[in-house]
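This report concerns only the one structure given below.
A single protein chain has been removed from this complex, and every other one stays in its place.
Going by the order they are written in, the chains are A, B, C, D and E; count residues from 1 in each one.
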């Protein structure tokens, strides 16, 4: 069994979705993944974005809300939480909706998880205000 | 400082929302909490439902999707995941949307978390088909 | 390097503390661990109880409160949470103190963790009332 | 974008690996996943087994040791831990190696995680002795 | 249903407790929370400190020990662990008691969690020695 199926179309679809989450993200993320391993971009982005997040059935705006909620509740990937709060807002999620998700994180994962998410959100709010 | 603020209105609002999540839930949940401690229902349901989940800003249908995502991603409260999948569907979330949330859990929290959520979802699907 | 240091004194001290946590526990726990591996009781109970929990510096009553808080906050070992709520009460922790710890779990680990701990506590309260 | 790529080969390869992990598992697992959603088997088993665990670079015996370590350390999927301890042993991991992995779980994830894994291991040891 | 109950007394009681945990903390924490959302201070600090941690039944010194244990065991909020080790010591918890709690974290959550807590504790020890 070879380790490199190289399904070009899957990678292309994943990167198109990633570009929609944040302009310029595909170049940065693939540079990171390609420097790690030749199969990483397809395996990881392909599964995440082409196979799952790009599916029909839930719109991307709601999907990003779900991702923010999950990353905030788990609290183990602060860099990705920063990214997905910005991505959610790039998909049309409002600042007030981010606030509401974080209050809900306090209920389902505790106040420290919410405090971490507040730090991420404040950075994202500032980054998006500066860029607009 | 007394431990029993007894804000009757807060309890009432929390139970009204809980009834909307699943008909009959308030009696069952308050029986459990009241047997534990006299302040439990107000403190826990009051914070969860009156203070946070009952807020404006995100509709209850989307909020239950977020809760399913968080409980599935954390994987530490299977009984509550069972409940909130049923609650989400009682609020209008479709079976296909539950499926999509669980695929997204696989991406952000791993396949074992998704497999646990599939077991919860299958029980919920069956319970709701039987009752309808 | 041999895998069997067999520090008899360490095992004896660990079991003496375990007996104080719940009368009869040493026989049950060592039966389980000995059936798993010959070194398990010394390695696991020795580290837990002889090396750490049996140390001076914090009394056993407070230590069991800390253990209940940690197990409740993590939410991944329900059987051990059941045991340590009973053990805490056997060391003099009151029912009301268990209640307070669980409310504090709600703050620092979220409401679902607290709900799981309430289920454990209600079983422990019942077991201890029946036995007294 | 359609939700059903139906890459038959990917499903076939995944099920072949699953059969190697435990004889008869493919029928049971696909029955569960197919009852949940038409795409579940390919998405979840395809990613897990065809895309990742079936890759070259680490042999299946070592991979199953890694899976047991991860599931034991996380402690949130007891049913899957049961399965993968059996699967590891079906791939040639010895009973003593399972014991060693669980001691290492105690170091890196704490004693309660190890105690849960001991319960899983004892069930697996019994199941495999009975079947042999 | 309005989102701004503005229970002034609840906020006041929460901040009084926070001031006791660390002199000057209320100004810093409310500045952070107010910049995030107008309701954050009351919802989050009100639940944490006025509703729960400020309750009778367990003294604040023991409560801070419980908080350090929970945050250390979870390992997902290093900034809050830093704060609560200082807060515990401000409430009379001794350096040796912090050491004992961290050894107990090693048992119930593993050595890496204890190593993270040691890093937090060393910073807190230094900060408090410098300030005294």
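Quick note on the criterion: a residue touches a chain if its C-beta (ideal position, glycine included) is under 8 Å from a C-beta of that chain, and two chains touch if they have at least 3 such contacts.
All figures in this text were calculated on a predicted structure; none of them were measured in a lab.
Undergrad: Sort by label and list the shown chains the missing chain touches.
TA: A, B, C, D, E
Undergrad: Using the touch definition up top, pick the residue from C:47, C:83, C:108 or C:125 that touches the left-out chain.
TA: C:47
Undergrad: Given that one chain is not shown, which residue among D:30, D:67 or D:120 touches it?
TA: Considering all chains, including the one not shown, the answer is D:67.
Undergrad: By the contact definition given up top, give the residues of subunit D that touch the hidden chain.
TA: Those residues of subunit D that touch the unshown chain are 47-48, 51-53, 55, 57-58, 62-63, 65-67, 69-74, 96-97, 99-101, 103-109.
Undergrad: Considering the whole complex rather than only what is displayed, give the residues of subunit E touching the chain that is not shown.
TA: Touch with the absent chain occurs at residues 74-76, 99, 102-103, 106, 111-116, 118-119, 121-122.
Undergrad: Touching the hidden chain in the full complex, which residues of subunit C are there? Just list them.
TA: Touch with the absent chain occurs at residues 1-3, 5, 13, 43, 47, 51-52, 54-57.
The rule is short, and it goes like this: only the chains that are shown with their structure count from here on.
Undergrad: Using the touch definition from the top, list the chains contacting both subunit A and subunit E.
TA: In this structure, the chains that contact subunit E and also subunit A are B, C, D.
Undergrad: By the contact definition above, name the pair with the higher C-beta contact count: A-C or B-C.
TA: The greater number of contacts lies at B-C.
Undergrad: I'd like the Å distance between the centres of subunit C and subunit E, where a centre is the mean of that chain's Cα atoms.
TA: Taking the average C-alpha coordinate of subunit C and of subunit E, the gap between them is 24 Å.
Undergrad: In whole angstrom, what separates the CA-based centres of subunit B and subunit D?
TA: About 30 Å, centre to centre.
Undergrad: Residue numbers in subunit D touching 2 or more other chains?
TA: Counting only residues that touch two or more other chains, subunit D contributes 43, 47, 74, 76, 106, 111-113.
Undergrad: Line, ring, star, complete or other: which describes how these chains touch one another?
TA: The chain contacts form a complete graph, every chain touching every other.
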